[in-house]
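Of the protein chains in this complex, one is absent; all others appear in place.
So that you can tell them apart, the chains are marked A and B in the order they are listed, and the count of residues begins at 1 in each.
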Amino acid sequence: MTKYLMAAATAALMLGAASASASADALKACWVYVGPIGDFGWSYQHHQGLEAVKKEFGDKVETAYAENVTEADSEKTFERFAREGCKIIYGTSFGFMEPMLKVAKKFPDVKFEHATGYKTADNLGTYNAKFHEGRYVIGQIAAKMSKTGTAGYIVSFPIPEVVAGINAFMLGAQSVNPDFKVKIVWANTWFDPAKEADAAKVLLSQGADILVQHTDSTAPLQVAQEQGKFGFGQASDQIKFAPKAQLTAIVDNWAPHYVRSVQAVLDGSWKPAQVWDGMAEGTVSMAPFTNLPDDVVKMAAETSDAIKTGKLNPFKGPVTKQDGTVVDAVDDGMILGMNWYVKGVDDKLPQ
Amino acid sequence: MNRLGVLIMRLEKRPERSAAMALASPFMALAMTVVTAAAIFALRGNNPFIALYVYFVEPLTALWSVEQLLVKASPLILIGAGLAVAYRANIWNIGAEGQLTAGAILAGAVPVFFTQWQSPLTLAVMIVLGIVGGMLWAAIPALLRNRFNANEILTSLMLVYVVQLMLDYLVRGPWRDPQGFNFPKSVTFADWQLLPYLTPGIHAGVLVSILLALLLGFMVSRTIKGFEITVSGLSPRAARFAGFSEKRTVLFCMMLSGGLAGLAGAFEISSVVGQLQPQISPGYGFAAIIVAFLGRLNPVGVIFAGLLLALSYIGGEAVQTALQIPDKITRVIQGILLFYILACDTLINYRVVFAAPVGGRT
Partner (left out) sequence: MDILLVLLTIIMTAATPLLLAALGEMVTERSGVLNLGVEGMMVMGAVAGFGGAYATGNPWIGVLASIVAGMFMSLLFGFLTLTLLANQVATGLALTLLGLGLSALLGESFVGQPGVKLPSLGGIDPLVPFALFMVFAVGKFLFGTKMGLVIRAVGNSHTSAHALGYNVIGVRYVAVLFGGAMSGLAGGYLSIVYTPQWVENMTAGRGWIALALVVFASWLPFRILAGAYLFGTISILSFVLQAQGSGIPSQFLSSLPYLGTILALVVISGNKALTRRNTPASLGQPFVPDR
């Protein structure tokens, strides 16, 4: 028994020494994920960003992460990272906003970046992606490819990002076919493959012939593949799951932002900002256009380029709301807090 | 039956339950869990000694992490103590997570509707409403069992999903913070809508939880009500002869455990969370089931069990951030711990005999 105790004590000492040497001059960057890396969606893509940082900076940066952190008790995770010597901490869920504010106040020397939030502090910035730009592109593709003129849209929860996505999709589709229709099903989950598959099948049975999803699993695409219909990948390129059905995917690519941000911390030039990047910066990108006729590929590529160069803004007014009122200019604040539908969407949001 | 390999081991009932074993079994279970955890770490290619140290010891070496541990243990103790009492009476409330949510909804209604109301009374009303919310939600499965004979395990569990969807609807719709960019959050609570803090890291709810668990321990061991509950669990027939009403016991145990879960919900939103949001508990209501068993269905034992389970969460996070061991390990270790404790408990009433069964038709 004493032998083991000794071994444990030695191990403890070794660990102390190891962590001391590692943190001697490397910058420690830390990530807090709301879901499992294994979701192959939101958290998985953020983790790809961490991997990119590792690759870019090598020994200069030490990384750490915590996955499956529930919003309810995330404060203690942020505090742990701040105390464990992280110099910059990324929180990747809207629900982390208040906990991050609290911990940022307590640790003024540590830098924080919060994805998708809107509150900032002297050492807390935010970053987000203009996913709706990609949604506009797939809206156009859907309108071109649909024979019934109806898309089935599987959604998770009515948060502004999702609502803005539906609207951008619809505006894109209407730019091709003004009478385009969309049927919406709320799955009330980000993640339940069987449930998402059920929703997909129901939508296809109700006259939709193209599937759009704002949930994370690949199940709807797999259903599309099985029934010879089309769909779009979510968060990552999911072509492996549906080689014949995926037309393109809206890929979240956080790597450029994370690399820039860590570089800024290394340089000492980091400042709290409200970063909102899109296709131009590469944070939102389209997976290769597949299973499409040439003219549609051409149109989609042109639209993507126009958005990238700033020639096209999906929410450029005037936009007609569902209730018939016209908004002349949709500003960024309206998109970030969007809780209304554009004309042509047949669904009701909780008020 | 001696033809099956696994059955060669035989149990023999002890003349009376072994007090020594009752005391030793949690420690035996913990020791076996530590050994198994070490094996898992080693299989994954981690140094088991380092991993064990980071998991089970290091969290206790810094004040901040001890504070985190106590805060994490608080709801587990509060809910676990109530469940321990219910389980003693063979009443299987496994919907504490829902009762916690119901308590949080009612308690949270106060700051949502009376945003400006600031007085010590505000907090008092929130706490009372939290208890009432949990009690009411737990009363449903109790009444369904008493009136319709419906299995409370299943109804209480189904009600968890229902009330979580209710909360989801509220914070996405009518109770949403008007200044919150339409995100699913209520207003943030302030001042008298929050619990006072004993130290910068520990809120008053921690102390209350431990005191209430002690109080329940006293009730179970020293009062008529406690006797009634224990008898109903051990021998429903004896309880009937003694004139104890089964229906009253069901209602009492469900509402007691539900009320405590509701209180935990009120505490969580007025301390750690600080507002209403779609998810307010990382599964305390379910984890408290383990706590109740780990604490030998004894509210005082639950205090230690709650601390141990909190350690398993905090330690799980520590090995994740320090050694990149995935968080799944936490659930595996908790499951194994519960398995071992159940296995070791057998030794309280039985002794293991390895001889072949003698005589009898087996």
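What we mean here is this: a residue touches a chain if its C-beta (ideal position, glycine included) is under 8 Å from a C-beta of that chain, and two chains touch if they have at least 3 such contacts.
None of the values given here were measured: they were computed from a predicted structure.
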Next item on the list: Just name the one of B:M21, B:L78 or B:I94 that touches the chain not displayed here.
Entry: B:I94
Check: Which listed residue, A:G85, A:G149 or A:P193, touches the chain dropped from view?
Finding: A:P193
Checklist line | Given A:G49, A:G117 or A:G152, the one touching the chain that is not displayed | finding: A:G152
Next item on the list: For the chain that got dropped from the picture, name the residues of chain B it touches.
Entry: 1, 4, 6-7, 9-13, 92, 94, 144, 147-151, 153-155, 157-159, 161-162, 165-166, 168-169, 172-173, 289-290, 293, 326, 328-336, 338-339, 342-343, 345-346, 350, 357, 360-362
Checklist line | Residues in chain A touching the chain absent from view | finding: 36-40, 44, 152, 183-186, 188-189, 191-199, 201-203, 205-206, 208, 217-219, 222, 236, 240-241, 346-348, 350
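Everything below uses one rule, namely that only the chains that are shown with their structure count from here on.
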Notebook entry, point to check: Which residues of chain B touch chain A in the complex?
Noted result: 47, 49-50, 52-54, 57-58, 62, 64-65, 68, 71-72, 165, 168-169, 172-174, 181-185, 188, 268, 272-275, 277-283, 314, 317-318, 320-322, 324, 326-327
Next item on the list: In the complex, go through chain A and note every residue touching chain B.
Entry: 7-8, 10-12, 14-15, 19, 30, 36, 64-68, 70-73, 75-77, 79-81, 83-84, 94-95, 98, 118, 157-160, 163, 188, 336-339, 350-351
